[in-house]
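Here the complex is missing a single protein chain, while all its other protein chains stay put.
The chains carry the letters A, B and C, assigned in the order they are written, with residues numbered from 1 in each.
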Amino acid sequence: MEFRPDPELEAFRQTVRTFLREKLPVDLAHLSIGMFSPREAMSRWQAILHGQGWAAPSWPVDRGGTGWSVEQRLIFDDECSAAGTPTQDTFAQKLLGPVLNHFATPEQWQEHAPPILKGERKWCQGFSEPGAGSDLASLRTKAERRGDHYVVNGQKIWTTNAHRADWIFLLVRTDPEARKQAGISFLLVDMKTPGITVRPIWGIDGHHHLNEVFFDEVEVPAANLIGAENMGWSITKFLLNNEHAYTADLPLLKRYRGEMRRLAVTQSVGGTRLIDRPEVAHRIALFETELRAVEMMVQRTAALHGDQGHFAHAMGSMLKLRGTDLQQRMSVFMVELLGDSGAVADTQSTNDLAAEMFFRRASTIYGGSSEVQRGIVAKLMFGL
Amino acid sequence: MEFRPDPELEAFRQTVRTFLREKLPVDLAHLSIGMFSPREAMSRWQAILHGQGWAAPSWPVDRGGTGWSVEQRLIFDDECSAAGTPTQDTFAQKLLGPVLNHFATPEQWQEHAPPILKGERKWCQGFSEPGAGSDLASLRTKAERRGDHYVVNGQKIWTTNAHRADWIFLLVRTDPEARKQAGISFLLVDMKTPGITVRPIWGIDGHHHLNEVFFDEVEVPAANLIGAENMGWSITKFLLNNEHAYTADLPLLKRYRGEMRRLAVTQSVGGTRLIDRPEVAHRIALFETELRAVEMMVQRTAALHGDQGHFAHAMGSMLKLRGTDLQQRMSVFMVELLGDSGAVADTQSTNDLAAEMFFRRASTIYGGSSEVQRGIVAKLMFGL
Amino acid sequence: MDFTLNTEQQLLSDSVARFIQTEYDFETRAKSVGSGDQRRASRWDTFAANGWLAAAVPGDLGGWGGTAVETAVISQQLGRALFAGPWLGSAVLATQVLIASGNQALIREWLPLLCDGSRRLALAYSEQGARGIAHIVETRATKDGATHRISGRKTLVLGGLGVDAFIVSARSDGAINDRNGVGLFLVAADAAGLSMTATKLHDGTEAADLAFEEVPATVISSNAADGLDGLEYGLSHAMLALCAELVGCMERSIEITAEYLRTRKQFGVPIGSFQSLQHRMADMVAEMELARSMLFAALASFENDDVATHRRVLDGAKTLITTAARNVCGQGIQLHGGIGMTEECAIGHYFKRAVVADALFGSSSLHEAACAAALQDELRAVHA
Partner (left out) sequence: MDFTLNTEQQLLSDSVARFIQTEYDFETRAKSVGSGDQRRASRWDTFAANGWLAAAVPGDLGGWGGTAVETAVISQQLGRALFAGPWLGSAVLATQVLIASGNQALIREWLPLLCDGSRRLALAYSEQGARGIAHIVETRATKDGATHRISGRKTLVLGGLGVDAFIVSARSDGAINDRNGVGLFLVAADAAGLSMTATKLHDGTEAADLAFEEVPATVISSNAADGLDGLEYGLSHAMLALCAELVGCMERSIEITAEYLRTRKQFGVPIGSFQSLQHRMADMVAEMELARSMLFAALASFENDDVATHRRVLDGAKTLITTAARNVCGQGIQLHGGIGMTEECAIGHYFKRAVVADALFGSSSLHEAACAAALQDELRAVHA
């Protein structure tokens, strides 16, 4: 056990910082505090990363990635967040990517990976269904094999960015007889295929990120099946088990900290700056302490590297529990710090923070709700 | 809906206050902050109350009680608490009393009620068993009818003050064939009966309040059976459903408030009184606000009077949940306010508060744990 | 005290409930909020015809002679439906401030018109640097012959769109924080030099920002102490209304959520059968009942106590109740899962109202600090 900073990682941080200073266009920086970047900005930024050879921070070198360690990737994310870069396409990079790299045929990989690396194709994820939320395996969208095609019928919901995506990766039921997990397959579908209808879901943050996606006799080439038929559940488990150190969204929490500090010194009440009010300083200081603990918990989880044992998995769940809870408490307090304008929806300056706060109510719901995470932790840690 | 104070109740409060000022002996006042008063003090105080005609605040007039409304009793308790009187025998007054008044034969009443009123006989409650905590109905202590006696064998646990009590009221299994609740009876037993062994349980507060009580072939006259054989469970439900407005122990919370205020103005750090430190004032002010809400919730519950409907019952459970949680948080903070002496076990001045705090960890366990209360509320309020 | 509605109050409550049921269901509300034409949708004529606008206006001024209790009864019902019209801003806040101002001439002139719904006022008192605290005022009033001229900016003028005139707080003397020097003025909505920016709050309700440049104004109370006292008294009345509204919000949130738990299935069973969710619901309803109790405590204090005491209790109530509302409605979203995050589901709107409510009339942290300061003053005075 040893807590001196690693000089190689420090050097890496400097490299990233220099790159960002030199290569991040001013008009792409700080476009939003937490939510998705505009599609156009993402594409431009992805192309710049591709030019640098940093197109896929989480992929291995022989697949066009950087081969970075989890620690390096956390530093990269930290610096990108501080510099305010656009986001990358998380669905393509972190969810589909590992699946392509691990399960795709060479032909499949060649068709789908390069457009991701270059920022030319955006993906969305078709997992949840109206009747299958926390109980994902009860999904009912079905794909029937007819010749060299699957014909897909059914409905997905909560599909983030379906309206901006080019392709979707889908879980479908290919064997209606098999029990729950057993009959599920993993399918890649072009969003332009006839029979797909995207219907917007407006969120309580006043934005349109989520969608319903309807499939009506959608023909999908059988070549778009990843892995074998009916092995979709094990692919899903592989995909969901990947990123334990990321569940707390540390860069977001750090941006919140920055925002609070900014408000504390720029806002005042009765001529007194907020930071000079003890109750405000007290609250922010407590948040900062907790954030420091979460940050170290992320480091600990990162240091478990590829470990897929019970403890790593449980740490991912615990990080999500604590990180998202902190997210929600911090963002509510940020809005409180706004004072009167914290109530107002239509001013650009404050709307970002309030919309961000409303949006983050979902953090404890998606990606395995807090209730599901508690169940996982109890089972993994105590066999309860 | 109308919030003006009731002049009759205000006048009643003055009457109680005058009585306490005139009749409470100085050497009986403020003997402890929260826990049981010494037996001797209780007896002397009960005799004084008896002389005043106030021996049983919760009993009807024709049974030797005061016939006070719940509101009057709350005022009486409030004033007694402020004046620091010894406690009355809760087990006799509030648990056994209503049972005697409702189910006892005239002979039984005549034998047991007057000694309670005069303070001559102390009672304890024999309900819990090692295998029957939250699941009370699974109790196994059995009473076999042999002629005009029952013979009791088994074990009770968590028996508060068994070592100081003269009698015990017991739940026993009289029909081993019947299912759970059905075969239980309610029995009164003299603690001097041969075959009863009391073994102390030392608590984490360093005190001996609790006991195990063992019954080995204990002969109890059949005349000591309350109600019919095997109707003990309905008596128990009657007894436990009685006092919804009391579950939060409001007088205790008010004493805590007084204690915090006292510490805040008498203790200092670096020459600054605690009350002048913002973080201390902030915490106490928050507690006081919450206490004010609990106090009004008690009033609301009291105003439901004899109502035994779902809502009154649920209010009792909610009051217990919130009141005991507040108890624990306040008592922990009280100990924090003690500073260095908060760590020390053997100084009389501070030990009271710390022991009190440790003792109150049980508040969320006994009398239906918080988990049980939540289940009751969910069921009564939502049918879940 | 009496916690049940008397006959008149019950009729009042029923009449509002009937209006909600027949003319203001969630869909109607959503449409009116979306259309930007809330004033018509708010059916001010109905409010007048039913006497709601006169319910808490003293009898000798042509009202029904009710108190803040009647305001609370109406507000709670409106809170259940998330009523988005200018009830709080005009019917409570402006009306009560006008009454409390003591300017008999203006009261006699305006009050009948406010009660019959033919005229509407709004109160412009907060500023970005005041954050809802009444005595912090930068807006200046200077005497100009027979009239006054007002210059400055006001924020969060509730119900300010379409009013006939504004009541405006402005300072003729003293520094930003001084209690002395703050008066109340009446400004016609079409006065020269007054410009208005319509704003929409997160919950869809309308407000306005006002900018004053040498705007001519009529004095309501130039007497500094009277002006501020009247303003604060009216604000207290409105804070009670807001607290009652939030209790209504929580009631309905809990009902909606309970219904969802009974019908929504996951893993083949209604999710209400999961113990963790049952217990969550129990905690939510307990928090609501505690908040309702705090509302009652604040109503009682407003009725019975001196100004310093009732302000302190109201500060506490504002904090406790908005915090409870954010918790309860936030958990409502959580228990709904994804659907709770959507604009079309009612639950999220209740949460939004709770967030807006926290920003109105001063945020929780400000009120908590005020409670702490009041406690310090009290204890320092007693233990000097």
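We adopt the following convention: contacts are C-beta pairs under 8 Å (C-beta built on N, C-alpha and C of every residue); 3 or more make two chains touch, one makes a residue touch a chain.
Please read these numbers as outputs of a predicted model, since none were measured by experiment.
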Of B:33, B:201 or B:265, the one touching the omitted chain in the full complex: B:201
Selected from A:55, A:124, A:152 or A:297 as touching the chain missing from the view: A:297
Residue in contact with the excluded chain [from A:318, A:334 or A:354]: A:318
On chain B, residues whose C-beta touches the chain left out of the figure: 128, 131, 133-135, 138, 157-158, 201-204, 206, 210, 268-271, 277-280, 283, 328, 332, 335-336, 338-347, 354, 357-358, 361-362, 364-366, 369-371, 374
Interface residues of chain C (partner: the chain not displayed): 274-276, 279
Missing-partner contacts on chain A, residue numbers: 1-6, 261, 264-265, 275-276, 278, 281-282, 284-286, 288-290, 292-297, 299-300, 303, 314-315, 317-318, 321-322, 371, 373-379, 381-384
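The rule is short, and it goes like this: only the chains that are shown with their structure count from here on.
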Reference chain A; chain at largest CA-centroid distance: B
Separation of chain A from chain C, taking each centre as the mean of its C-alpha atoms, in whole Å: 39
For chain B, residues contacting two or more additional chains: 278, 282
Numbers and ranges of chain C residues touching at least 2 other chains: 277, 368-369, 372
